[in-house]
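Quick one: structure below, then a few questions.
After this line comes chain A, so read on.
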Amino acid sequence: MIPPRTHATGTNYDTTFSRKEVVRRVRGFLLDTSIAPLTRSIAKPTIINASALETLERPIIFVANHQSHLDTPLILTVLPPKLRHHTVVGAGADFFFDRRTKGFFSSTLLGAIPIDRVRPSRASAELATQLLEEGWNLVLFPEGGRTPDGLTQELKSGAAQIAIKVGRPVVPIFIDGTYEIFGKTADRIHPGSTTVIIGEPLYARDQERVADFNGRITHALGILGREAATDFYTARKPNEALPFPAPSRSWVEEWRTNAHRHNHRDSRKWPKLFGSRG
Partner candidate 1 sequence: MPRPGFVLEVDRATPPTLFWHGESFRLERLPRGSRILYPPEPLNPINDVRAAIEKALDNPVGDAQPLSSLLNANMKLTIAFDDVSLPLPQMASPDIRSLVIEAVLERAAEAGVTDVALIAALALHRRMTEGELRHALGNRVYNALAPRGQLTQHDAEDKPNMTVVGETDRGELVELNRRAVESDLLVYVNINLVSMDGGHKSVATGLASYDSIKFHHNVDTMVHSRSFMDRHNSELHSSNWRMGHVIKEAGVKIFQIETTLNTATFPENFRFLAKREWEWNLRDRGSFIASSEALKRTPPHLARQIFQSVRSPYGVTGITAGEVEAVHEITLERVYQQQLVRVDGQSDILTLGLPFIGPYNVNSIMNPILVYCLGLGYFFNMYRNKPLVRKGGVLIMSHPNRPEFDPAFHPSYVDFFDQVLSETTDPLVIESKYEESFARDPWYIHLYRTGNAYHGVHPFYMWYWGAHALDHLGGVIILGGDPKTTRRLGFQSASTMADALEMARTIVGSDPSIMHLHSPPLVMADVY
Partner candidate 2 sequence: MKALVVSRSPARFLTARLLKDRLTDKAIESGPLSLKDVDTPKQPSNEWVRVRPLLSGICGSDIATVFFKSSRYFDPLTSLPFTPGHEIVGERVDRPGERVVVEPALTCAIRGLAPCRFCAVGETQRCESIAIGDLKEGIQLGYCASTGGGWSNEFIAHERALHLLPETMTLEDAVMIEPLACAIHISLVPNRRQGNLAIIGAGTVGLTTLAASARLGEYDSITVVAKHPLQRQLAKVLGATQVLYPDELLGAARRLHASQRVGRYLSDGFDTIIDAVGSTSTIESAVETVRPGGEVIVAGMPSRQSLDLAPLWHREVTLKGAYAYGQEQLEPATAKRIGLLDNDGRPRTFDLALHLAPELGLGRLVTHRYRLNEYVPALRKAYHGGREDAIKVVFDLTKRKSVHDA
């Protein structure tokens, strides 16, 4: 006997309940008291240009590169509370909403909404647009999935399209280091440190085509990515190859972009007493 289905899964999963005031407050409380401290202890984020977040007014579209499942809690952790508590996150409908319990926890704890990443879908786009118009911030990972090998992937244009439609700014965020902590192929979490660089808000120009705006977002993320590996000024030198998207997928590329991460942490942190240098 298959029980009658009252709720559908995937993009049809209804997340309305997770934006009710009481659920929103509970989520805010859990974020502030457990998810954020836990994320800080695992990922030890250094935030660059955090002040850019102070002046932002809801609703905003945050666009970030995607290295790990840690990215979502990490972004929510670095956002100031006033933004954090009114944020929903675009999550792969095929992964986070494939079962109803999973969908329930994703949407309750992280404010996830289902996004179809297999093909452009009207339903996802309409939901995102509607929520922005209601005043919710939206976090999107336009790479369409975690990086398989640590290198960046091409941005899909959905975020740019939605931004043009609602006329709200896009804030690029580059996350560096979560791949090393818990990448797609990792079997467990290896706690480490991360850098989160906040970019300046980008507004779509008048009559700007989606592809062009997406190109500008890509360029901005590329600069931030280079800044994560070098410093502010080097990153903004013209004529330097940008890491976004990665020009090749060979190990050499990964080796070069991660030159700044000499990470010799002992895999076992406990007990420190016996010579393991944490």
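As a working rule, a residue touches a chain if its C-beta (ideal position, glycine included) is under 8 Å from a C-beta of that chain, and two chains touch if they have at least 3 such contacts; residues count from 1.
Here is how the candidates were picked: all candidates are chains of the complex that A comes from, given by their letters.
Here the structure is a predicted model, which is why all the values come from computation and not from measurement.
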Selected neighbour of chain A [touch, this complex] from 1 or 2: 1
Touching residues on chain A, where the partner in the complex is candidate 1: 148-150, 179-180, 183-185, 187, 190, 192, 249-252, 254-256, 258, 261-268, 270-271, 273-277
